[in-house]
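For reference, the structure discussed in these notes is given below.
With one protein chain removed, the remaining protein chains of the complex are shown where they sit.
Right, chain A next:
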């Protein structure tokens, strides 16, 4: 077995048993990155020297009996998390050269538990996208390809495309990611790995470059459901520096993965059966539900009547919050500054922002500015907040009848890099199954459940009650066991 083939769980077991070292693992992953990253472009920054030093320090801690829960595990960090002393780009030219003087709480928690950071991974600019093609640092390639069309390069999904591609290609044991409308779950599904967006407030947002603050949540992507559980336990926890961080104990999520699903009531929302849905997606969904029934769960037909309004609601709320959050990029305090001769301050702002923001980010700032502007606030923003309340209420009513909800993770498998480019709204439809959990603040996990006819991975999603990631993990692990998903992408370390 190659070291890079380890899951997080098996790597930690091997480290604990003295069968390998953090240095050996880190070297193996760095070698894989050096070989494959020129093609995949999953990493924006590779911190090889720092990673090796951290691995040595980790092995030394282990030697004196001071091993943390993630001791020595090499991880990739989405380049939206501020890392002290290491460039953080958010995938945007406007943050060019920005080196944070402080560490995000989530990455600080991972370091506390002994993790080793291999580098910073690519993403859609400011996490706005579903293809990783909006990154100022170039597109990321999905390590999977179609069996009958191996030359067409596919997107890894987004916005956490670098995180998902790196983990799928065995370039890290796991990665941090963030999810505002599906940015953990959609790329996880496209790359045949697992990823969870926890309940809003479970992970601190402190030090994560903000996109839409009422929707953004951090979570892990990893090769197995249990690996996600191990990572989330370290990432989560109360943080007084985030006013929306929940002061709740963090459960042993990994233990929940072994919990049986017998007796659980699984909701099947009829509104998620879309017109023109791909037959393969529908069949996979049916198959997943059958697996759960075979393990003793019961199915309940439920209705979430405002589902069809979730995406348009999201595309008011998220741009509104983004336009406000991204006002800070002004060419004065950090990053890019663009001026012309005789520029005044206003001209400096306008030139900097026109040059530093890519097309998708500019579009969203424009939409957000419009829906918040005088005369339109009530018609768009307030209206969307009311519809959002109705979407949340739909779920609240469902929880009276069910313990978890199972849906497809995405409406399709990974698409080609040159497909779906023309119309922004078509791209937004990628998040049709995932965005509701963000609007309602709920946890959702994507689990690889099968392959389509072209050999590409497809995922299912489990949505849970507020703060009940544990049931997401048990149902997700049950699907994972039944699916016995062992396929691996053609490109991997």
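Quick notes
One rule holds in what follows: a residue touches a chain if its C-beta (ideal position, glycine included) is under 8 Å from a C-beta of that chain, and two chains touch if they have at least 3 such contacts; residues count from 1.
Assume contacts and distances are computed from a predicted model.
Between the listed names "KipI family sensor histidine kinase inhibitor", "Aspartyl/glutamyl-tRNA(Asn/Gln) amidotransferase subunit C", "Electron transfer flavoprotein subunit beta" or "RNA polymerase sigma-70 factor, ECF subfamily", the UniProt record for the complex's undisplayed chain reads "Aspartyl/glutamyl-tRNA(Asn/Gln) amidotransferase subunit C". Considering the whole complex, the residue from A:201, A:288 or A:489 that touches the absent chain is A:201. Residue in contact with the omitted chain (choice from A:147, A:258, A:390 or A:487): A:390. Remark: the omitted chain is touched by one listed residue; of A:345, A:453 or A:487 this is A:345. Considering the full assembly, A:442 is the residue among A:442, A:456 or A:472 that touches the omitted chain.
By the touch definition given at the top, chain A reaches the unshown chain through residues 97-99, 101-102, 199-201, 213-216, 240, 243-247, 306, 309, 312-313, 315-316, 323, 327, 330-337, 339, 343-351, 353-354, 357, 362-363, 365-367, 369-370, 373, 379-380, 382-390, 392-393, 395-396, 423-425, 438, 440-442, 466-467.
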